[in-house]
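Mind looking over this structure? Questions follow.
Of the protein chains in this complex, one is absent; all others appear in place.
Each chain carries a letter (A, B and C) given by its place in the written order, and its residues are counted from 1.
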Amino acid sequence: MSGNFFGRIFRVYTWGESHGKAVGCVVDSPPAGLNLSEEDIQKELDRRKPGGKLASKRKEEDEVEILSGVFEGMTTGTPVSMIVFNKDAKPDAYKPIKDLIRPGHADYTYLAKFGFRDWRGGGRSSARETVARVAAGAIAKKLLSKFGIKIVGFTKEIAGIVCEPDLSDIESILKMAESNAVRCPDLEKAKLMEEKIIEVMKKGDSVGGVVEVVVRNVPPGIGEPVFDKLDARLAYAVMSVPAVKGVEIGSGFACAKITGSKHNDPVILKNGKIRFETNNAGGILGGISNGEDIIVRAAIKPTPSISIPQKTVNIKSMSETEIVVKGRHDPCIVPRAVPVIEAMVAITIVDFMMIQGLIPRTLLES
Amino acid sequence: MSGNFFGRIFRVYTWGESHGKAVGCVVDSPPAGLNLSEEDIQKELDRRKPGGKLASKRKEEDEVEILSGVFEGMTTGTPVSMIVFNKDAKPDAYKPIKDLIRPGHADYTYLAKFGFRDWRGGGRSSARETVARVAAGAIAKKLLSKFGIKIVGFTKEIAGIVCEPDLSDIESILKMAESNAVRCPDLEKAKLMEEKIIEVMKKGDSVGGVVEVVVRNVPPGIGEPVFDKLDARLAYAVMSVPAVKGVEIGSGFACAKITGSKHNDPVILKNGKIRFETNNAGGILGGISNGEDIIVRAAIKPTPSISIPQKTVNIKSMSETEIVVKGRHDPCIVPRAVPVIEAMVAITIVDFMMIQGLIPRTLLES
Amino acid sequence: MSGNFFGRIFRVYTWGESHGKAVGCVVDSPPAGLNLSEEDIQKELDRRKPGGKLASKRKEEDEVEILSGVFEGMTTGTPVSMIVFNKDAKPDAYKPIKDLIRPGHADYTYLAKFGFRDWRGGGRSSARETVARVAAGAIAKKLLSKFGIKIVGFTKEIAGIVCEPDLSDIESILKMAESNAVRCPDLEKAKLMEEKIIEVMKKGDSVGGVVEVVVRNVPPGIGEPVFDKLDARLAYAVMSVPAVKGVEIGSGFACAKITGSKHNDPVILKNGKIRFETNNAGGILGGISNGEDIIVRAAIKPTPSISIPQKTVNIKSMSETEIVVKGRHDPCIVPRAVPVIEAMVAITIVDFMMIQGLIPRTLLES
Partner (left out) sequence: MSGNFFGRIFRVYTWGESHGKAVGCVVDSPPAGLNLSEEDIQKELDRRKPGGKLASKRKEEDEVEILSGVFEGMTTGTPVSMIVFNKDAKPDAYKPIKDLIRPGHADYTYLAKFGFRDWRGGGRSSARETVARVAAGAIAKKLLSKFGIKIVGFTKEIAGIVCEPDLSDIESILKMAESNAVRCPDLEKAKLMEEKIIEVMKKGDSVGGVVEVVVRNVPPGIGEPVFDKLDARLAYAVMSVPAVKGVEIGSGFACAKITGSKHNDPVILKNGKIRFETNNAGGILGGISNGEDIIVRAAIKPTPSISIPQKTVNIKSMSETEIVVKGRHDPCIVPRAVPVIEAMVAITIVDFMMIQGLIPRTLLES
């Protein structure tokens, strides 16, 4: 109940603090018989890790070690425990502001909840915990790929600059998005976004944006009635990512401005199968997948750590004061949020596939 | 795992089909010692029930009966089971279209999942199941009121017409919203919304909108780290309501267009307590309540049942055809979604309050 | 968390009090496509209901009504809600002792937990709630029978009289057990047990015993490592039945007196398949089924309601006094516990079969 696991039949538990010894996760459990190596995990962690001109200067190789659940190169069906040591933790950098509530962070709320707080960079509330999500998601993504399911995420919007890519070729979307520092598949927009981030960064400020994730080839029939709708649990998964303030499926908030005759996706036959002519539904009807692309979008708030002075309170003296948050922060977290949101979507989809019986407990006899 | 319960320590189970014998729920369990009568439930059900010029013509009194968990006018701490009989079920009305997939409905996805489907008005996938949510939510709301917590929902937008009410006096918001057929607290906008709905209804079409729910007086410290963030579970709860395509907290998608220096809510002292000068956070930081109003918004799609002809497929002959969905439908479901979303928010908040230990197992000794 | 559901992917929720309006359950959810009628449920309820010379004189027909989840004679894959009205509730009979703690009952513990208690025959703590377990178990048993799995329970011991039936023909065990009032498959022992119960009953006293349940044809491979072992969850399920004080699997407590060379079941080949020559394991090794009969035993305490005067406390005056519990009680609850324990075993097995993917979400396409 303490919030540190996700999933029902495919469960991910995470642990670790930003400036503690390590962060890690337990994945309980992939089916037996999946080929799995540390390289599979590492390549996803590398997409998330800090570095580059637009990101935090914290130097973390984020090297992952698999501690259990893999034998002779294959998953055993028992928990895969993974660990990433924190190598560039600098807790002392936070000492000068340890009694100040950083605006936009969880400093005050953790204090209210637990009676004290780990002031070392936010402790458990830091986005550093998303390392564990990405590691777990790497297993989910690899597993889904065995069933032909692809997950591609990209930056849809930064600071009001929006791209509208053609999603028909998602391999190309992936390639283009991964080719630039903002993860935008539209290279012109990518350039504008980069410029905007640099401009804002120079002022010590930050910007937000929108991430979109597309899931292709999910079979119809996954998701559950009423409360555990596929879209409901995707919203749960994605809203749990730090800095997310909104989640949309398919048409999303735009549905409020469209009539039913435009919004309903016409039902058609394609190669003898029921399909939909448009995809306002975002691949989900009544909480259950309809075979079309699942489309999820997340609004990401501007990074709360900024070097512009802000009003705050000193909790020791209980007096109002100002804070300037220095340190190693991203002026825009959107590009690094992409693999994190992909991971949460992947974990959610695997969970539903297993509940529906579409991923068996062992891959060896199928 | 089959999707029919919600909550962790305060759990709601629902059951029933649109044109079956009854719908109902089990609330497991409110604390012992809460005064509870059928009137407490009925007044919330009455807010949701069909009728009026803008709603479905199905005649349901939605009279609730409490079957267990209340003794001598007080909850016992054991499950409260409630039932509402379906009195105006007309399954035969659906017979002519029982082999046609209704666009925008769950007909195809339930078929894909279960191998057959209850064609009587959608069966379990019908929004009629929300009767049970509202009944359960009535208990949650009553319980929260004992702890000074108020939940007020209203229509924020219909068909592009948006209201921006001043939220400082939520009693007045509630009163104004409940005074008109569209549940909009801005009476001028309410009139425009009504006119728009009538215009669309005449064409056999439908429209969507946005619901906003405000929760006042939630103490700081509820919500959990990482996955079970308060906002994450609110998104889960609200996205599980039929027709919802998007969920926002506080600034929501607008955060993508604001800089950090504007988005961060300044931390201040007010009567010696830590408070926030603005509320872009929507009352939640790092997934945990900060004491400010919790603000949730949901995008509601246009009702999929429309009498304009639509392309579809006959699953018996597996051929393309047209469908006209006649019957007793709402041209705009937004106003009736208000109490449903309030209910889901209330259930979620009670669950977190109990996990945090702020609502005890019995109210009798406190 | 309030204790009123059981199961993970196949869940049973129950509600209701002994002298309230009704008791009931929600089964969430059997796979779609199972033929199911009220008769299927009724025949199991009839095995449990009071009556006969050795049982309570409360007159309950225990007539079940299915409220949801069945359409055109088949389960839909959504929750099956069932209700049994209490027709012979006589709460007033408990008024004279409403301030006295009945020894051996939950009167004091419910009071301690909830701050007050439903004094009408124990309310929620009454064994009357097992009506709901048996109703849910009837669905589980029917479902298992589709997969060739049989569950047979019987009275193994009453008041020190023990039977040792040959389990090879379990159909015959079932037939013999159901032929007598104590549900013992050894007719000579059955007679002795009956005589003993009548003797004790005349003194106003009560006796306990042991129930054994055999599950045949469970495929090898169900159950989970570590905590959710099949035997662990069977112990959980069975110990949750009122009056159970112990649970054994296979050799049970006798294992403490045997050496390893005798206790280990030799591994052999039978028709080309791995089987075990003996069954001290009770069909479970490392928490996972091995294909042999699953053997569960439960110790049932003597009925606490006795008409012999007992020491107790009056909670109003907080003084020591005596109590004589009159009313409609069973002098030995063991025979009526048999279908209840079968039900809990069946629910547990279905849950594991679904988790292992051996029972699909729909029976229609298989």
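Some observations on this one:
Please note the rule applied: a residue touches a chain if its C-beta (ideal position, glycine included) is under 8 Å from a C-beta of that chain, and two chains touch if they have at least 3 such contacts.
Source: prediction; values computed, not measured.
When the full complex is taken into account, the listed residue touching the unshown chain is C:R233, out of C:H19, C:R120, C:K189 or C:R233.
For chain B, the list of residues touching the undisplayed chain reads 1, 9, 78, 225, 355-357, 360-361. Panel shows chain C; residues 1-6, 8-9, 14, 101, 103-106, 108-110, 112-113, 122, 124-125, 129, 157-160, 200, 205-210, 219-229, 231-240, 242, 244-261, 263-269, 272, 274, 277, 280-282, 284-291, 299-306, 308, 310-313, 315, 318-320, 355-356 of it touch the chain omitted from the view. On the side of chain A, the interface with the absent chain consists of residues 1-2, 4-5, 8-9, 11, 13-17, 20-24, 26, 28-29, 32-33, 67-69, 71, 74, 76-81, 83, 113-118, 120, 123-124, 361-365, using the contact rule stated above.
By our rule, only the chains that are shown with their structure count from here on.
For this pair, chain A with chain C, the centres built from the Cα atoms lie 45 Å apart.
Rounded to whole angstrom units, the spacing between the C-alpha centres of chain A and chain B is 26. Per-chain CA centroids place chain B at a distance of 38 Å from chain C.
Residues of chain A in contact with at least two other chains: 1, 9, 225, 355-356.
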